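As you look at this complex, bear in mind that one protein chain is not there, while each of the others sits in place.
After this line comes chain A, so read on.
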Amino acid sequence: MRVDDNARPTGQSEAVPDEGGQARKAASRGVVWRSPSALIGGVLVAFMVVLAIAGPLIWGEAAERIDAGAILQGTSAEHPLGTDNLGRDLLARVLVAGRYSLALALAATLIGAVLGTVLGALPSVLPRRGARLVTGLVNALVAFPGLLLAMFTAVIAGLGARGAVLGIGVAIAPGFARLTQTLAASVAGADYVAAARMLGVPRRRILARHILPNIAEPLILTLAQSLGGALLGLAGMSFLGLGVQPPDFDWGRLLFDGFARIYVHPEVALGPAALVALAGIGFNLLGDTLARAAARSSAGRQESARTEPPRAEGEPDPDAVLEVRDLTVSFPGDSTPVRGLSLTMAPGEIVGLVGESGSGKSLTAAAIGGLVPYPGTVTYGRLRLGGADIAGMSGKELGTALAMVFQDPMASLNPALRVGGQLSEVAVVHQGMSRADARRRAVDRLGHVHLPDPAKQAGQHPHELSGGMRQRAVIAMGLMGEPRLIIADEPTTALDVTVQRQILKLLREVVEETGAALLFISHDIAVVGELCDRVVVMYAGRVVEELPADRLAAGAAHPYTRALIASLPDLDTDRSRPLAGIPGTQPAPAQVGVGCAFAARCALATERCRTERPELVVHGPHRRVACWEVTS
């Protein structure tokens, strides 16, 4: 249930395009699987499986061979783990017991999983009162100590393997039920479930069609972890004498028998104990790895690889705040979301980088700020900020000279810390200011971005501010240093139009006052046209047109820019005519072919457009265009 209106476009942020994201996911999964814990878990589980299959076949006979002459012995060459009260070899018995122990654990886990999933899913289908009852029951069971639950059930169900398996199954069930409930509740809140409800689809069917399939994956992952727990639990039950009874034996039973002699021959108890522990560890590690591989969608902000730059021709522009030459960002899988982009910005200039989702505009910003996520690769011929090569700048220098503002202000603010503290931190770390000075500057900066009563707001946590105020705080944070360049990536997309207007005004003020340049990235060409001096239009990773913002409405030359502007309904659009749009879709970063990337959607496309790519060339004063039809 959402109280808030969902009035904002959410799809436009494109920090990482689909393709790159996929590749990144695959690669980070590889990283997860190569970790030592994953390796150990895998080896241990594989060993257990082999043992369960082969153990009884190889050592079955030895395990049952009674030898009256070798009763209750300790370690010897013949019996490395000693013998039991009938003279049977304990090593053989431990190895043979693997199959039974693992089978029992598997049975207990399955019982627990089925029971738990049913319990957890019931509230989604029962009427309200019944649902509450089941939820209450699950909550009570989760709070109840598992081992007690297991023993209680086992005693009722009767001594022996069956009782123990049931007992452990029952002990596992509440955890599964809770997990199922939580997962089901999140899927039940999805729009597609709401849509199904409106179509009159019965609850049972919603559960079967929508909810269960979408929660199956995490549930199955949990199975592996539970298996380890069940194994330990069953060993515990047998050890307590509640589990497997002679003449059957599992690891727990062997441990129980050996324990009586532990002061004389510790090795007879250590063998089964070690195997129980190893199997438990193995399944837990494997479960962990599976869960991490599934959950892992981002490898975090690792420094991405920067290959040796192809040096740019010519001298760097001494007056430019930002100079980018031939910037390319690529991801494994032949995905190149940014292709040879060049951009120069003068001090105090506001440049709008506009494009639709997947055009590469946000990755361009990320590349300038050194924030391209792993395993992205960034190459460039030249990347200079304030006259210095960015590659040679320390994090401190970059942090002071460059300010970044993102669509979601919470991405830049720590929810646990007070706003003022976070701002001062910047000055303390980057500029080496004293705490008191930094604090004063923070309040001053907050006042600068028109936060009412800045001294008081500095003492508040981010969640106590409205969305617009948070964005102001982030801008203030950028102003703690002396930024030469501010990069704002969709900073107003999540805001209401009236608040958007205020933030745009603020950004303009900041630029006028500090003389910093502003790179404003947006999907909204109207906003860009209003705020910026110059507009750079991106399509499929390349700049297709550059022009003064006041020429956008009447003077755009590139067919894509023109179509984009025509698609934009405004308050004077003729309501009797269909709206313009662009047929087809932008090619994905891995699917950009030779020729003009826009050719498949362009009304003017010729044969040449499909085979030969137009370069970005000068087309009148302050204007550049990449289009055969315009320039030839």
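Note that in this section a residue touches a chain if its C-beta (ideal position, glycine included) is under 8 Å from a C-beta of that chain, and two chains touch if they have at least 3 such contacts; residues count from 1.
Here, contacts and distances are computed from a predicted model.
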| item | value |
| --- | --- |
| Among "Quinol oxidase subunit 4", "Phosphonate C-P lyase system protein PhnL", "Pyruvate dehydrogenase E1 component subunit alpha" or "ABC transporter ATP-binding protein", UniProt-listed name of the chain not shown | "ABC transporter ATP-binding protein" |
| Chain not shown: contacting residue from A:527, A:544 or A:557 | A:527 |
| Residue of A:34, A:129 or A:575 in touch with the missing chain, whole complex considered | A:575 |
| Positions on chain A contacted by the hidden chain, ascending | 1-12, 190-192, 194-201, 209-210, 213-214, 356-357, 467, 496-498, 500-501, 523-527, 529-530, 549-555, 563-565, 567-571, 573, 575, 578-583, 585 |
